[in-house]
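For this view, one protein chain was removed and the others were kept in their places.
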Amino acid sequence: MLLNVDNIYVSYGDFQALHGISFHVNEGEIVALLGSNGAGKTTTLKTVSGQLIQSKGSISFNGEDISQMPIYDRVKRGVIQVPEGRRLFPYLTIEENLIAGSFLKNNRMKRKENMERCYAMFPKLAERRKQQAGTLSGGEQQMVAIARGLMSNPKLLMLDEPSLGLAPIIVEGIFETIQNISRQGVTILLVEQNVSFSLEVASRIYVIESGENAMSGTGEEMRNNADLQKTYLGI
Amino acid sequence: MAIFFQALIDGLLTGGIYACVAVGLSLSFGVMRLFNWAQGDLLMMALYMAIFLIQGTGIHPLVSILVVGPVMFVIGFFVQKFLLNPLVIRAKEREPLSVLLTTAGMSFVLSNLATFLFTSNSQSVTTPLTGRSINIASMFISTPKLIAFVVALGLTFGIQLFLQKAEWGRALRATSQDREVAQLMGMNNKLLYCLAQAIGFACLGVAGGLMSPIYAVSPSTGATFGFKTLTIVVLGGKGSVPGALLGGIIVGLVESFGGFLFSSLYAQIIVFAIFALVLFLKPNGLLSKDRG
Partner (left out) sequence: MSKTLLKDKIAPKHILVLALLVLAFLFPQIVTQPYFIQIAITVLIYCYWSSAWNIIGGYAGQFALGNGVYIGIGAYVAVLFHQEGFGSPWIGMVLGGVISVMFAFIISKPCFKLRGTYFSLATVAFLHIVRYIILGFNSIFGMETNGGMGIMIPYTGRWQDMQFGKEGFYYVILVMLVLILVVSNVIRTSKMGYYLSAIKTNQGAASTIGINVPKYKMMAQCISAFCLALGGAVYVHFLLNVSPYDVFGYDLSLEIMIYCVIGGSGTLWGPVFGALVLGIINETLRVQLGSDIAPLASAFYGVALILIVRFAPGGLYQLGQMLINKIKGSLGKKKSETKEVSVQ
């Protein structure tokens, strides 16, 4: 197990967002967290990355308990989140965004190498590397966001709704990229509302509803079970 | 005609010093939305430090910069760490009220402490630079002001370079644009905030040293410079170092010309009026689109 999330409870002030969420991710997998709007998917990711701290429960990564660690310590260990809505640094160029992604010392050393790989993966970005990130299209921004995540040498790459607000053709490209990255050995945790692509790509799937685990299964099971799909995924 | 150029030069040079004072506030406000209401009083503190240092040891004002600058750097670092970080780090709002209250409190403490310790009389010191000037084409260019301008220019240039090219400088810019995401890149925002504030305080320290041959200090120095500084920050746009320079020069020129055309009081009113106008029309500064 690379990541083990055990029974976490998270609240925003008085509002209890997660009631005992548990799941795990094995090395090399693509795991998808699915659920409707407001189910608690983003909250879960934020807790794993350290933006939120759980009131109960624990999180371990690579055998180490990271439950109370500050964000930068988790990033050091390779827990990387690509946030919802892209969230690029608007006034930095594409290149500067990528550089920002490799801020930490050990990442800086591999910076040139990683940048070459990113530009190879996303040739469109290479052309526009000096362009301000805020001026890019949604699809381009998503590419930069993912590339930026890769610059941090992730062991676990967490993607929060990468397909949000993007045209289907672009989304196809994104999912291809995700599979590409997975093949290169990066473990992926995917949070998505777009069910059909996730079903295609994920090795295992968890469905979250109202802050709780609703159901889980392998990608295979979910893909072949139309009933499951209807009940939990509204297909 | 000569008088016109005299006012021009004077305003320009003074503007450099103002810029030095404002850079710190601009950084603080830009990087962490932390508006330090005590900026003017901290300048007063730095000026007292410089003046007493020179009075006590007789060193040259420019040397005092090498002492007061680093001292202020350290003070700024720890003020942020212990006083301000706790308020900013876990706050829900972008600009928590507690910051305003705390820095206003700091201002209150500093100015009153100064009044108590030094009474309302002003202190000044005579240095090898005081009163010296260069005579060019029947204009008098104050030597200490010229030196101050050059140093201030160098300082702002250096900080801008740091922000653009250095690893930690870039990190400061990233944090100012999106502090949550910056953390996701592994940037330690607590540390970065301390750094930003420390740089700002250090600039005040340098300004104090530069001003020691020129200005006298009194407990009301804080109030005098406080408002000038925030006018400059608003004019120049928060977080913008070149903006602080531009703002400083504008204010310097307005004061200089205002003083020579009307009176220094009118000049002050004009500065405030400009401040109000910019605040309402272009709150992000005259250079609005350009950031960090």
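We just call them A and B in the order they show up, numbering each chain from 1.
Following the convention adopted for this analysis, contacts are C-beta pairs under 8 Å (C-beta built on N, C-alpha and C of every residue); 3 or more make two chains touch, one makes a residue touch a chain.
The model shown is predicted, which means the values in this text are computed figures rather than measured ones.
Asker: The complex has one chain that is not drawn here; which of the drawn chains does it touch?
Answerer: Counting the whole assembly, the omitted chain is in touch with B.
Asker: From the list B:Leu8, B:Leu100 or B:Leu153, pick the residue that touches the absent chain.
Answerer: Final answer for the missing-chain contact: B:Leu100.
Asker: Can you work out which residue in B:Phe108, B:Phe140 or B:Phe157 touches the chain that's missing from view?
Answerer: The one listed residue touching the chain not shown is B:Phe108.
Asker: Of the residues B:Leu8, B:Val67 or B:Leu83, which one touches the chain left out of the display?
Answerer: B:Leu83
Asker: Which parts of chain B face the unshown chain closely enough to count as touching?
Answerer: Touch set of chain B with respect to the missing chain: 29, 33, 35, 83, 86-87, 91, 93-98, 100-102, 104-110, 112-113, 115-116, 223, 227, 230, 234, 263, 265-266, 268-269, 272-273, 275-276, 279-280, 283.
Here is the rule we use: only the chains that are shown with their structure count from here on.
Asker: Counting in whole Å, what is the centre-to-centre distance of chain A and chain B, each centre being its mean C-alpha position?
Answerer: So the centroids are 42 Å from each other.
Asker: In their shared complex, at which residues does chain B touch chain A?
Answerer: Interface residues on the chain B side: 167, 170-171, 173-174, 177-178, 180-188, 291-292.
Asker: Enumerate the contact residues on chain A facing chain B in the complex.
Answerer: On the chain A side, the touching residues are 49-51, 70-72, 75-76, 80-81, 83, 87-92, 96, 99-101, 103-104, 107-108, 148, 152.
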